[in-house]
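My structure is below; once you've seen it, I'll send some questions.
The other protein chains are all here in position, but one chain of the complex has been omitted.
So that you can tell them apart, the chains are marked A, B and C in the order they are listed, and the count of residues begins at 1 in each.
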Amino acid sequence: MRTGVWLVGGRGSVAVTSMVGAVALRAGLAEPTGCVTELPPLRHPQLPQLADLVFGGHDVIATPILKKAEALADAGVLPGRLVTALQPELAALDAEVRPAPRGATQAETAALITADIDEFRRRHELGRVVVVNVSSTEPAAEPHEAHAALDVLREALRGPVPVLPPSSLYAYAAFTAGCSFVDFTPSTGARLPALSQLAHERGVPYAGHDGKTGETLVKSVLAPMFAMRALDVRSWSGANLLGGGDGANLSQPAPNAAKAASKQRVLAETLGYTPQGDTRIEYVEDLGEFKTAWDLITFRGFLGTAMRMEFSWHGCDSALAAPLVLDLVRLTAAAHRAGRSGPLPELAFFFKDPLGDVEHGLTAQFDALVRMVEGLA
Amino acid sequence: MRTGVWLVGGRGSVAVTSMVGAVALRAGLAEPTGCVTELPPLRHPQLPQLADLVFGGHDVIATPILKKAEALADAGVLPGRLVTALQPELAALDAEVRPAPRGATQAETAALITADIDEFRRRHELGRVVVVNVSSTEPAAEPHEAHAALDVLREALRGPVPVLPPSSLYAYAAFTAGCSFVDFTPSTGARLPALSQLAHERGVPYAGHDGKTGETLVKSVLAPMFAMRALDVRSWSGANLLGGGDGANLSQPAPNAAKAASKQRVLAETLGYTPQGDTRIEYVEDLGEFKTAWDLITFRGFLGTAMRMEFSWHGCDSALAAPLVLDLVRLTAAAHRAGRSGPLPELAFFFKDPLGDVEHGLTAQFDALVRMVEGLA
Amino acid sequence: MRTGVWLVGGRGSVAVTSMVGAVALRAGLAEPTGCVTELPPLRHPQLPQLADLVFGGHDVIATPILKKAEALADAGVLPGRLVTALQPELAALDAEVRPAPRGATQAETAALITADIDEFRRRHELGRVVVVNVSSTEPAAEPHEAHAALDVLREALRGPVPVLPPSSLYAYAAFTAGCSFVDFTPSTGARLPALSQLAHERGVPYAGHDGKTGETLVKSVLAPMFAMRALDVRSWSGANLLGGGDGANLSQPAPNAAKAASKQRVLAETLGYTPQGDTRIEYVEDLGEFKTAWDLITFRGFLGTAMRMEFSWHGCDSALAAPLVLDLVRLTAAAHRAGRSGPLPELAFFFKDPLGDVEHGLTAQFDALVRMVEGLA
Partner (left out) sequence: MRTGVWLVGGRGSVAVTSMVGAVALRAGLAEPTGCVTELPPLRHPQLPQLADLVFGGHDVIATPILKKAEALADAGVLPGRLVTALQPELAALDAEVRPAPRGATQAETAALITADIDEFRRRHELGRVVVVNVSSTEPAAEPHEAHAALDVLREALRGPVPVLPPSSLYAYAAFTAGCSFVDFTPSTGARLPALSQLAHERGVPYAGHDGKTGETLVKSVLAPMFAMRALDVRSWSGANLLGGGDGANLSQPAPNAAKAASKQRVLAETLGYTPQGDTRIEYVEDLGEFKTAWDLITFRGFLGTAMRMEFSWHGCDSALAAPLVLDLVRLTAAAHRAGRSGPLPELAFFFKDPLGDVEHGLTAQFDALVRMVEGLA
C-alpha cells in the first residue's frame, strides 16, 4: 500500500528537489545518493518503497513545480536533463500542491488543512500520510497558556487571536487527521505539551527538528573526536553564508537566533562544556542555492599546547536535505505502522536539534537508528 | 608495582614530551589533557597509575633531555615554566636513556638491547616493561625469507648481513626480554610472521602502527560521516606540511611512501571504495614542531550535485602523541598482565594503520577500546 | 636632535611592543622586520633615526611596562629572551608613561595633557614630539555644533559637558602643544573642522586613521587585483575573530560598527562598486594577542562563470602595528620639520581609513609614500 507525503512548503527548493528525486528514482534515472535508508544496515522490508511514495502539499506561493525545478537546474542543484526528461511527471504534481488555506480562526484553518490531507489520502488510497514541514523557518514562538493542555488549546483555537505558530498548527492538523508529522525546520512544530498529548491520543508519531545538512553535521563528528581524544576545545566560532530564500529569511534577527541556538547545542551536549564562540548567519545572494560555512576551532593538547582547526563546507542544502526527507518519510511511516506514537528520538541522526534526551554524536545516533530499524516487526 | 616504559628514540620530541608530561602530572603541575585513559569510560583500576610509570630508553643522539625540553619550550610545545620547575627530574632522566647499542651482528645487537632493558627492570624493580618505538620512520623494509619463521630468523640474525629493519630488531629484543612492544611509527616493527610467533611464544602482546595524531584522526571521523550519509566521495587530496625532524625525514621518498599509504587506508576501509587523490608530505622548516595539513574533499549528493569540503589542521605532533604514548603504555601493560599475547587490535583507536582486520571509524574504535578495558579482570 | 613619541595608551600591547622594539633595535638585538622606512626606497636622511626616538605617554591603567612585556612574551608576541635582556631599559620607561590626567572641564584636561607633553619635551630636549593614539577604539562620536569651528570649540570645552571624544581631545592638546598627531585607531581624532583649523593655525601635520595591519591590508591588494583583471566581485564577506583587549572592546556594538565601516571602505573605492557582504568582529578570548580573519570572495569571470576565493589570515596585531607606529613617527616628524601642516594623505599606505581623497590600492599608496619621502628637502 502506498504512502503519502504531504509537504508544507511544497513549492520550495527542498520539497521540489525531493519530488524530482523520488520521481527520477522511480523512473530509474538516478541513484539514491544521499538516501540513508538505502544503506545496507538500514534497508528493511517494513519501510515503504521509494517508488510507493505519493506527493502532495500546501504552499503560499504559486510558482509551478516545473518552473521551480528548471530554476533549480539553472542553479546547479538538479541536472537539467533530468528536469527535461521528467516534465510530464512534474507538471502532474502541480495539481497536488494546493494553496495554503486560511480560515477565520485557527480552528477553521486547521479544519481546512485536515480536509485537504483527508481528500489526498482518500483519492490516492494511501495507507498513511506523513506531513513534513519544509517551509521557511519561523521566528521563535511567543509562549501562550493554551500550549500547555489540549483542551485549553482546542478552546483557544476557536478564538479570534492566533495562538499557535504556523508549524504547530500544521502539527495539530496532521495529528487530528491521524497523520504522523516531521519538522525539518527549527520551528516550534509539535514541541508543545498540548500537541504531544494529541499525538499520543491519536496514536501518531512525530520527529524533528531542523534537518542536519551541513555545518552541524560536521560538528556532530568533530566534537566527539575532540571529546574521545580528551582534547580541550576552547573556542568554536562559525560563519554561515547562505544564498537562496532560506538565507534571506535566516539573516533576519528572529529566525537567525532560533537557528543559531540549535546549531551550538551539539557542542555542549557532546563535549560536556560550552566552548566560547558563536555561529553567525549571513545572507549572500550570490551563493544562490549553495551555502558556505567556515568554522574555526581552537583547542589545547597535552600540557596546554595551543592548536587549531578550520573547515569550510560548500554544500547545497536542498541536495543534502531532499534524500533525508525521503528517509524520514519512510522511517516515520514504518514507525507509525509499527504502532509507535509520540516523539521518535531514534531519528536524532537527521536533526540539529533532536527531540528527547539523546546522544549528539553522529555515530551513536546512527547506531540508534539501526537498532530502531532492526526492531521494526 | 611500577611499570617501565622503554622508549626507542628516547631523546626525540615525542619521548621527551611524554616524560615531561608524566613527571608534571606526578608533581601535580599539569592536567591530563589528551590522555584518553583518564576519560571516565576508560578509567580502570587494572591500569597502572600514571605516577607509577618509570622511564628509560635508547637513542642514537646524545642531546641532554633537559636541553631538548628547553628547545621544545622555545618551540611552543611545552610551557617554559614547567621545564624550569622540573629541571632536577629531567636531569635525572638523562642517565636512563642510554646510547643505542650496536653489536657485530644483529643477534649481538639484540642481546645488548635485551640486557639494557633487563638491567633497567631489575634496578627499578619493575613489574613489567613496555617497549615503545618513537624513533624516526624507516624506509619500507626489504622482504627477506628469514621474516617468515622464527627459527630461520634466529639463524639469520647471527650472520653478517642485517635482515631486520631497526624497528623489528627492537620488537625481537623486547619479546626476547619478555616485554610487550608498541610501535608508534609506520615502521615494520612486529609485523613479521617470525616476530608474531615469538610474541606468542613469550606470552607478550604488541600494538601498532603509526600514532593517529592529526589529519588521519580527522579522516577517521569525516569518512564515516560521508559513509553514514550515503554521500559519494569523489576525491580526497591532502597536503601535509611538516617542520621538525620528522618532516625532514618524511619528505624523503621512501619514508614518505610508507607514511602516505598508511594515511589513505582509512578512506578505502571506511567508505568501501577509494576516492581519487593523494596525500603529499612536504618539509617546511619554518613550521618547527608544528604541522599544517590541508585536505580537499569533493563529493556528490542527491542527483549528483557537486559539493566540497576543505579543512586545515594546525597541530603539534608531539603534544598530540605524548599523552597517547602514556595511554598505550598503560593499556598494553594491563593487557600483558591480563594474560594477552600477540597483536592487540582493540588499540586501533590510537593508530593510522592498526593491526588486524578492524573498524576504521573512530567511534567504533573507541567503543572497542571501552569494551577491552571493561573486560580487564 | 632627538624626537619624542607620546603614546596615548602607553601601556597597551601596541605601545609596549613599539617601545620594546625600538629599544631592541637601538641595542642591536633585533632586525627592523616590518619597518617600512627601512626599505631601500624609503630610507632618507631627513627621517629621524630609530635610535633617536624617546618615548613617553599617558594611560588610564597602571600595569608596569616590564610586566606587560612579560605577558606579551608569554603570549608569543615578543621573544622572552629579549624582554629579559632589556629589563633595565623597560623599567626606566615606566616613569615616562604617566596616568592620564582628568580636569574638571575638558579645557582643564587638555591643559594638563599639554603640560605633561611640554614637560616631556623640555626634560629630554626634544626637537619635536609626535603624539600617537594607540588606545582602545571609541564608539563613534556624537555630532556637536562645537566641532565645526575652533572658537566655538574653545568656548564649549570650558563648559561642564564633554563635547569632544577622548581621541579628539588628545588631538586638540597635541596641536595646542605644537605637536603633530597620528591616530592609529578608527576613533574620531583630528577629523573635525575645528581641529583641522587648529592644526593649520599651529603649523602641525596629522595622520590617520586605523592602522592597516591584517585583513584590510590583504583586501588592499586583492581588490585591485580583481579590478585590474576586470573580474566582477559579487560578494566579499569576512569574519574577524580577535582575542585580547581590542577584541573584547571591538565586539561591543558601537566600536564594532565604527571598525567594520572602516574595513569595507577599501572595496567600494577600489572596485568602483560595493559587493554584497559584511565584516563581523567577534571576541574569542582563546586567541590571545592573535587574530584570525577569514574572508570569502565570490566573483564572476568571462560569460558569468562563478568562482570564489577564501583566505585566512592569522596575525598578531601588535607585531604588525608596532613597526608601523615607528614608521609613522619618523615620517610625521620629518613632514613637520619640512613645514607641512594639516592632514598627510601620503601616509594612506598605513591606514584602513585614510585621510583625504586618496587611492586605496596598496601599490599606489606605496608609490605616493615614496614620492613624499623623495620630496623631503
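Observations
By definition in this document, contacts are C-beta pairs under 8 Å (C-beta built on N, C-alpha and C of every residue); 3 or more make two chains touch, one makes a residue touch a chain.
Keep in mind that what you see is a predicted model, and the values were worked out from it rather than measured.
The chain we do not see here touches A, B, C in the full complex. The chain that is not drawn here is touched, among residues B:Q87, B:S235 or B:Q252, by B:S235. When the missing chain is restored to the complex, the residue among C:Q49, C:Q87, C:Q252 or C:T363 that touches it is C:T363.
Between the chain not shown and the residues C:G189, C:P224 or C:P275, the one that touches is C:P224. Touching residues on subunit B toward the chain that is not drawn are 234-235, 237, 239, 241, 276-278, 280, 282, 284-287, 292, 294, 296, 298, 306, 308, 310, 312.
On the side of subunit A, touch with the chain left out of the figure occurs at residues 76, 80, 312.
Mapped onto subunit C, the footprint of the missing chain covers residues 17, 20-21, 24, 30, 32-36, 38-39, 76-79, 82, 217-218, 220-222, 224-225, 228-232, 300-316, 319-320, 322-323, 349, 361-364, 366.
Definition applied: only the chains that are shown with their structure count from here on.
The distance from the centre of subunit A to the centre of subunit B, with each centre set as the mean of the Cα atoms, comes to 43 Å. Contact with two or more other chains is made by residues 306, 308, 310, 312 of subunit A.
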